[in-house]
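This is the structure I want to talk about, given as structure tokens.
Excluded from the complex is one protein chain; the other protein chains are retained at their positions.
In order of appearance the chains are A and B, and numbering begins at 1 in each one.
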Amino acid sequence: MKSLTLIAVLLLFTYIVPVTAQQPALDIERIQRATVFVMQVRNVEDNLFITCVSSGTLVSRDGLILTNAHSTQQSADCPGTELIIALNVRSGESPIAQYRAEIAQIDPGLDLALLRITREPDGRLVNRENLALPFVELADSSATRIDETITIVGYPGIADDPVTAVQGTITGFALEPRSTNSASWIKTSAVISGTMSGGGAYNTQGQLVGIPTTAPLRQGILNTNCIPIQDTNRDGIVTASDDCIAIGGFINALRPSNLARPLVRAASLGLDVEVMSLPTTTSSGNTPTISRLFFSPSVNEAGMPTTVISNLPSGSTSLYLFFDYANMSPETVYELRVTTDGRPNATFSLAPVRWSGGSSGLWYIGSSGQPWPNGVYEFTLFANGVAAPTQRLTIGGPPQITATMSDIVFGLLNLRGEPLGNGFVLPSGNTASAQFLYRNMSNGTNWTAIWYLDGNEVSRTPDVWSEGETGSASTSIQDPNGLRPGSYRLELYVENGLAATSDFTLAGAQQGVRPQIFSNARFTTAATPAEAAQSGAISTFSDSIPQLYALFDWQQIAPGTLWTLRWLVDGDVFYEQVSPWTMPESGQNFTAILSSPNRLPDGTYNVQMLVNNLLLASIEAKVGIGQLPIDRFARADGVLLRGQILDSNTRQGIPGVAFILISEDFSVSDFDWNQSKVYALAVTDQNGFFELERPLEYSTDDREIAYSAVIAADGYQPISADGIEVTTETENPLELIIYLSRD
Amino acid sequence: MTSFTPRLLTPPREKEDIYPYRRVWRSIILEGGILIAIAAGLFLTSGFITDLIPVQFEPVLRIALALTPLVLWLIFSWWAEQRVMQPRARLIAVAVIGALAANAVGEPLINQFFQVEDWLPLSSAIDRIVGYTFTVGITQEFLKYLVVRYVAWPDHFRIRLDGVAYGVAVSIGYVTVLNLHLLVNTPVALDVAAQRVVATYAIQIATSVVIGYGLSEVRFSDPNPLFLALMLALAALITGIAIPIRAGLTNAAFSLEGVFPRPLFGFGFSAVLLVIPIFVGSFLFASAERRAQEAMSDMEDSI
Partner (left out) sequence: MTFIELGSGSPDLSYRQRASHVIALAFAVFALVIGYNLRNTGLFSTTRYENVEAGIRAEYPRNWLFDNQGDYVFRVRNMTRVGFKTTIQVELRPVGAAGSTRSILDAISLERFQSLAAYQVINVDASTPLADDIESVTMAYTYADTDRDPFLQSIPTVVRGVDILAVRGGQVVIITFLADATTFESDYAFFERFLSGLEFR
């Protein structure tokens, strides 16, 4: 009986313990080598002065570097014009300047930039095809979980400090609009210094999950840590009167890697999108303002608050702070400070970061799926160091029974009284109706519905409640001449307290239940935009083309309406821009041009137009074979093979010896000295050290990968071998000592 | 005063009485054995020696090692030669001219004309054997043959073993040049140098036995006219085989633990290469001598 029990227990264990493939250990050395120090410099009379610094991470072998935008883009805070890249050449030592770089892709709001190594320090062009730099792969940051261990890698000081790895855990996620599939910020418990901004945070598989990000505030606004390191005023001494480098304070937030993917994709494919009449993203000069702070326990699919609350019961796991903003720009630095019972709460605070929401509108920052401990919370938002009024919320106790209005959904009533639109984007018409739910209402209670168009009140309907305690009700706005296209807002007040609010967009003509804003969307190719407007639609481009034009007509969309233009290749987004509409209400041939310095890579290209997350138009075209070429250097993981080749007579390194690793498909006997059969190549340095340009892929039970190698040098006996396999058990990096013998 | 010299009951052994020459095989065995012992000692203690002696003395040590075969030969062959009744007169001349030929002709021909380092190590095993035979092997053996042929043969060939003695002499000259090239021109590690010196010595001595045998046969027998060419070819072939085999044994195969040389294999091969030709050579010389004596006694009997 005992043995039966034992067998049963063992069987149970075999059932509940999943058999997982062995994961490679975190290859911290490879990550550290892929972490670069980025210096923005200013050239003053042929002297280079450092203006801003940050960490960065190589994300491709040909020299694409993911880092922060604020320290690389020329601005008032960072006035430098050139970017110098220093590599972590030797572990434990300061980085060494090796290359110059240029900005390949940038999103100032997300504070992410993709730099491309272009030149040697002396100005010579770098042949990027010959670059074989260590790089890291991006993780799916949406798969990260609270309490997951992460390792943050970056440079903790200015220039002297070697690259450093800091371990921590994920403590939470901050959610913002327009990133519905993943968090806008990953919060961490790790203590990260300001110069590590732009570096990388890695999961246990060594994949990049986030970019530590903070934007140092300008000197004088706050007590910023700003260090002078060079004699910029040429007075012979380095003092506080010299230009300093702002290094910021602590970092507790990571930009998820998923937000960087479109930039990386566009940069690696060399794709640039030029859009007709995009608004400028620079600051208007007016003081940024933050107002109308309120809380909601959840948001709907359009990013609108479901209701408005002033307290939450114990055990709540979701909370959103909404606010209106104006005069903001990507250069605006905003910050959220949260206190719980008067004590600073780092978990829910957000260190100073760049603003990503455009110039004005409704915004939120919140969290979901994360427990909020009981207490009295105070939320204070700062824009460029100026605090907005603090908003207070109490969490704790049982759910309170108060009058509640929630879940506003809009519809345009047609002549038959049927609702049109998707709830938040409505076609043009005479009557817009809002349906909402209510609970715990009492007949006789005063309530008011206020409608706004583009920020101006257009209707106010004070009333006395007569619909009963719980149910669904509606209110509407009418205009016999037709409602004007634009951005509308409804606020519902109960006894003068805001109970619910939501925005919607009215645009386009009626076509079925959805508005038709964008029409006649098409792809074409031409030499100029004018020529493109005259060209017919093309859906298949058999040959590679230098430019791809996307054109469409539009109707009844008010200037200022936020809309989204999205480009995809093979189903993956590489460009997404949310911006206010700047063209007239109706027109033809809005043009977006996709181009590449070389020719566009083969692939299936899509352009999508959206308003309030509603897909309104989409077109597709195939270029070449309709599929992106396979990047055989895309994998970053594997075993790095390096070592030293020595003369067995002298025991000294032999410079200039080639180590050829033959692809898994061929053996030494098959190798006919053809580059196409070479998996990786290395040539020894002056001390005989070599390092293969690509990591060796792991051999598994499912897929055995056996390489062959040839080491041949004039005067020495060649060494060759077949069946070279590495597994997750193999030491990484794999260091080889190879003695070559003479005859 | 009358002196009394007792008469021996048994006459002195005829061999001792009539053999007025230095015993070549004994010298070779002594020299080879001592060289291997010195090299093995250096190989085992090179770590200590490198630590003990100042860096500036290392070149001196390497030169001393390069000259060791020559010194041993001078002691056990040349000096011993002076103490026998019938010394071989041209040993030094053969050795010196052999060294000069090696330095002036052999090494330039192999390294700069044939450029063997540029193509032979990368060839297949068979190609390497053929290649080394027809380049390094034939060059070295032909030069050594020419030196002995025109300095000592036929005038100074009085007995068959003169072929070995002069063959060894020319090889010592050649070996000395090769060793100096290796040890002076490149910073070879001491233990590796010891191993290389033995290897070079072994190959040269082995081939010198073959060349000596061929010249002696031509001098004392009346072999087929192709015999000498055949011996030259055999000597070249031994060189052609020995170089890649020794290198192959020394060189380890590739593995993920690294590729490390196996010097003991090289030592073992060199020792074997030294021992086998001595045994085979002594047997062949003895056989040839026996055949000659049988032929002579047959002739006397017929008279």
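Convention: a residue touches a chain if its C-beta (ideal position, glycine included) is under 8 Å from a C-beta of that chain, and two chains touch if they have at least 3 such contacts.
Predicted model, so just to flag it, every value in this text is computed and none were measured.
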Sole contact to the chain not displayed, among B:Arg22, B:Arg160 or B:Arg246: B:Arg160
Sole contact to the chain not displayed, among B:Arg23, B:Arg149, B:His181 or B:Arg262: B:Arg149
Contact with the hidden chain (one of B:Ser27, B:Ser77 or B:Thr139): B:Thr139
Contact residue for the chain not shown (choose from A:Val89, A:Met276, A:Ala387 or A:Ala706): A:Val89
In chain A, positions touching the absent partner: 33, 87, 89-90, 96, 98-99, 120, 122, 124-125, 127, 129-130, 132-134, 654-658, 660, 673-676, 678, 682-687, 689-691, 693, 712-715, 718
Contact footprint on chain B, counting only the chain that is left out: 18-19, 113-116, 118-120, 122-123, 127, 130-131, 133-135, 138-139, 141-142, 145, 149, 154-160, 214, 218-220, 222-229, 232-233, 236, 289, 292-293, 296
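One rule holds in what follows: only the chains that are shown with their structure count from here on.
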Centroid spacing, where centroids are CA-atom means, of chain A and chain B in whole angstrom: 76
Chain B-touching residues of chain A, taken from the complex the two chains share: 643, 648-652, 709, 711-712, 714-721, 724, 726, 730, 734, 736-739, 741-743
Footprint of chain A on chain B - complex, ascending: 116-118, 120-122, 128, 132, 182, 186-189, 192-193, 196, 243-244, 247-248, 250-256, 258-261
